[in-house]
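Let's look at chain A:
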Amino acid sequence: MNADTAVEYVAAILMVTGGVMSVVSAIGLIRLPDVYTRSHAATKSSTLAVLLTLLGAFLYFWAVERFIGVRLLLGIVFVFLTAPVAGHVIIRAAHRSGVKLSGISKGDELAEAREKFRQEKESRSEG
Partner candidate 1 sequence: MVEILMLISLVLFSFTIVISVYRIIKGPTEPDRVIALDMIGVNLLASIAVVSCILLTKAFMEVILILGILSFIGTIAFSKYIERGIIVERRHSR
Partner candidate 2 sequence: MNNVLVLPMLIPLLTGFVLFFLRPSIRAQKMISILSLLSLVAVSVRILLIIRGEGIIRLDFGGWEPPFGILFVGDSFSALMVLTASVVSALIIAYSFTATERRMENMFFYPFAFFLVAGVNGSFLTGDMFNLFVCFEVMLLASYVLITLGGGKVRLAESMKYIAINVVSSWFFLVALAFLYGTVGTLNMAHISVRVAEVGQGPLLSAISVVFLIVFALKAGLFLYFWLPGSYSSPPGPIAALFAALLTKVGVYALFRTFTLMFYHDEFIIMTIIGTMAVVTLIGGCLGAIAYTDIRQIASYNVIIAVGFMMIGLAIFNEEAFKGSVFYLIHDMVIKALLFLIVGAMVYLTGKTKITGMSGLIRNYPVLGWLLFLTTLGLAGVPPLSGFIGKMYIGLGAVEGGNYFLLFAGFASSLVVLYSMLRIFMNCFWGETIINREDQRPYPARRLIPIALLGILTVGIGVGAQALEPFVSDAARVMANPGLYIDAVLGEVES
């Protein structure tokens, strides 16, 4: 087994690991109780699965064709840059549009702050 073959295997294993991560987040998507917690699972899928898979692909191409897949790297960067923003924005939208946290949650300081702000505004407009 030469070095390239080894790298190929490593690449493949990275991909499988990515797949496993993905499935884990899928399970999270099913099991977790509310949109907020599920978004955690989704973010993971975006990050680890993609990181591992693209890295695997990168290695594989390098090993087989000596090809440096810059687009793959760029893809990783891009996903790392955008995935958290997407998660942030969607979860924010959920909260702003009034989606409640699940019953098992411990507290919601944001909702409290919003409520406070609203009351202040009301009292200001009354006065």
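Odds and ends about this structure:
Going forward, a residue touches a chain if its C-beta (ideal position, glycine included) is under 8 Å from a C-beta of that chain, and two chains touch if they have at least 3 such contacts; residues count from 1.
Candidate selection criterion: all candidates are chains of the complex that A comes from, given by their letters.
Computed from a predicted model, the values in this text were never measured in an experiment.
Set chain A beside the options 1 or 2, and in this complex the one it touches turns out to be 1. Within the complex formed with candidate 1, the chain A residues making contact are 8-9, 11-13, 15-16, 18-20, 22-23, 25-27, 29-30, 35, 38-39, 42, 45-46, 49-50, 53-54, 56-57, 60-61, 64-65, 67, 69, 71-72, 74-75, 78-79, 82-83, 85-87, 89-94, 96-97, 99.
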